[in-house]
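Input: a single structure, listed below in structure tokens.
Apart from one protein chain that is not included, each protein chain of the complex appears where it belongs.
Right, subunit A next:
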Amino acid sequence: MKLSLNWLKEYLEITGDPNVLAERIARTSVEVEDVTQPGAGMSGVVVAKVLSVVPHPDSDHMVITQVDAGEDEPIQIVTGAPNVAEGQLVILAKHNSRIANGQKIKKGKLRGVASNGMLCALQELGFDEKVSPKDFEDGIWVFNENDDVKPGDDALVALGMDDFIFEMGITPNRADMLSMNGTAWEVGAMLDQNPTLPTVQLVENGSKATSELISATADKQLAPKYKVRMIENVTVQDSPLWLQRKLWNVGMRPINNIVDVTNYALMTFGQPMHAFDYDKLTTKQLGVRLATAGETLVTLDGEKRDLRADQDIVITDGATPIMLAGVMGGQSTEIDATSTTIVLEAANFNPRNIRSSARRHDLHSEASQRFERGIDWNATEEALDFAAQLIAELGNGQVQPGVVVATDTAKANVEVAVTLSRINHVLGLNLNVADITAIFAKLQFPAQVTDETFTVTIPSRRWDISIPADLIEEVARMYGYDNIPATLPVTTATVGKLTYKQQVIRKSRHFLESLGLNQAISYGLTTDEKAQMFTLDAMANITKLDYPMTQERTATRMSLVTGLLDDVAYNVARKQQDVALYEQGRVFYRFGDAVRPTEVEHIAGAITGKFGRDTWQGKAKEVDFYTAKGLVAAYLNQFDFVASISYQASTDFKEMHPGRTAAVLVGEQVVGFVGQVHPAVAKAFKIKATYVFELDLQLLLDLAKNDRGYQPISKFPGMSRDIAILVDENTAYAQIATVIRENGGQHLVDIDLFDVYQGDNVPTGKKSLAFTLTYQDVNKTLVEEEINAAFTNVVTALKEQLTAEIR
């Protein structure tokens, strides 16, 4: 909301730098996002009277005018303004003046005729299109003769552009500050002043009692207050400058004297108001009810709206809805230039209904905003009287005697009690009774003090205060947060430590980083299709958003790899061919009919291109299956599981290369997979050969680990034997290693594969593998004979079990 400082000055004595006041407001009540002066940087702009208008000899759209700017001689101005006419009071930007955006006006010649300045439209002075009055949209601004301006006056002042406008970020609790009156109370409390608020001297000199002209009925639940006044013999015309100025300075477009007054009352009291054209009402019976099925309404903005049965509150004239209550008026009863009899409505509508109507119809109006948050319960009738009287004055009409009241629900004053000790306890202060009493007095909250207990009567404008904590906040902000000391909590001792799971997750992250993988954080929401790719749990179902924002984010992810592939694709598209990423995060598995998914911690990686960089020492290696597997193996070894880790060729993962993917097992438990992304999938992601792994971190946490213990280091030297064998090319390394281990004897401590070869000198269909077997004993030096015997066992077993040929 915009706050006009000039307007506020009508209620309070305010001097000094507006920025200082703004800072004070920000520290005491609500955020002030910006302070601006509309006319800042402009100068030499005055009111001028058009003395004559003659056609331009060489132009069919320009005219030559002589204007009186309060100087000795008239000034000649050439203008293209279509609406310029003799006798008008207009805005003149003189020679050497500055208008909006720092633009300088200089005298010059237009088609050969001297022009000593420029006649201005409001937009040329920086007015927003949205607040400039419509009548002058295509031409220069013309003052009204009654506007109390004369040639030579500073036009910037006349237009209110010397005002300071505070852009206020009003929090939902401070509905009171959505009005000038409420703001005056608040700033008054800050400045320790009692605001002088507007008063009404109502003259009811109309010809007929309101109740003879119109009736109104309302449901108390929908409209706890519903009141109507009428004004007759009104002339609809432009509002006087003082009113237009106030409205545009708070961001509202002046329309006509009737609508402007309703807006003015809204801004003053925070009480939304609506004016109907009496003659356009088909019956003279206003009603307030919920919309019924199939009803529609054309609102003031020209939109035809389907009303929501039993949800939208409508105002009816007899049977037909004529307004979406509290949100926007209807076109059929709109005030226009010919209106003479005005029905003025002031009401209080149920905030819940208004909120849902505004949301569902996407119509967040000044009115709905206030009803939603709560208006001053006791201001309705005063605002109604104020507006009726002003409409009568500005429209030369008469207020009809009496108010038609459909509902007028009374509400008891809210009283809240809080103790001095409670206030000090919560704020960490040592205030005394007098300090607190002074604060409530500044806020103009009536308060009784008994035994250090304050019983405070909450003014009806302050909907937000209902419990002691609310009063404590009032004390805190008025006392000043700057004055509260900074201490640290003193509690019983608490232990701050990471849980086992948190420790493992941290260690996992650091470990993978040290291996050269960058941590990625990808999106948790993805497309339905991607959400279901690479999932480790075939039984899990997808979890979809009810009302997604975009096609790209419709469901929660069921694997991390998919997001990583998006990341790889993003990098590859930007010529970053070498990518090594890991991610730790949750996947969402929904089982059976459950609505909520189970969230499982996973850890995954994706590598493509080269691992490391080419350097002067040599070329970096292109990543392959074994790079990925090596990462997984190094990572899993850290856990020291009781059960052994194994990798089994798998075709279970349909997005993975069927010949280059292994399920990762700890004991019998599948904990994840590692392998190459299926080339078809890679193509769909627009990426090259990419190797990935994904592991269920929760399983890794849960699986049994070895107890840590010390193994004595042998003092006796080990001995080794090399063996090279030829086997069928389909024999897996794992099978060979198993045969060696099982037949190696008790002293075999290491099996190292140091060569795998196929090609020249190896028969087709065969492959050659070479191993070093290391033997050692903790208690003694092994003798040659023992090792020879053990080694012979291995050789025999390899020959017999794998038909290996020893080379």
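Convention: a residue touches a chain if its C-beta (ideal position, glycine included) is under 8 Å from a C-beta of that chain, and two chains touch if they have at least 3 such contacts; residues count from 1.
Note that contacts and distances are computed from a predicted model.
K.L.:
What is the protein name, per UniProt, of the chain that does not appear here: "RNA polymerase sigma-70 factor (ECF subfamily)", "aminomethyltransferase", "Phenylalanine--tRNA ligase alpha subunit" or "Xanthine dehydrogenase YagR molybdenum-binding subunit"?
P.N.:
So, among "RNA polymerase sigma-70 factor (ECF subfamily)", "aminomethyltransferase", "Phenylalanine--tRNA ligase alpha subunit" or "Xanthine dehydrogenase YagR molybdenum-binding subunit", the name matching the hidden chain's UniProt entry is "Phenylalanine--tRNA ligase alpha subunit".
K.L.:
With the missing chain put back, one of A:E10, A:D470, A:D777 or A:E805 would touch it. Which one?
P.N.:
A:D470
K.L.:
Quick one: say which of A:Y500, A:W616 or A:Y710 touches the chain that got left out.
P.N.:
From the options A:Y500, A:W616 or A:Y710, the contact with the absent chain belongs to A:W616.
K.L.:
For the chain left off this view, which of A:T15, A:T492 or A:Q746 is in contact with it?
P.N.:
A:T492
K.L.:
Identify the residue among A:T15, A:Q201 or A:S514 that touches the chain left out of the display.
P.N.:
Counting the whole complex, the residue in contact with the absent chain is A:S514.
K.L.:
Can you list, in ascending order, the subunit A residues touching the missing chain?
P.N.:
Touch set of subunit A with respect to the missing chain: 26-31, 171-174, 351-352, 355-356, 359, 372-373, 425-429, 467-470, 472-473, 476-477, 481-482, 484-499, 502, 506, 509-510, 512-525, 543-550, 553, 556, 567, 570-571, 574, 576, 578-582, 585-586, 588, 595-597, 599, 612-613, 615-617, 620.
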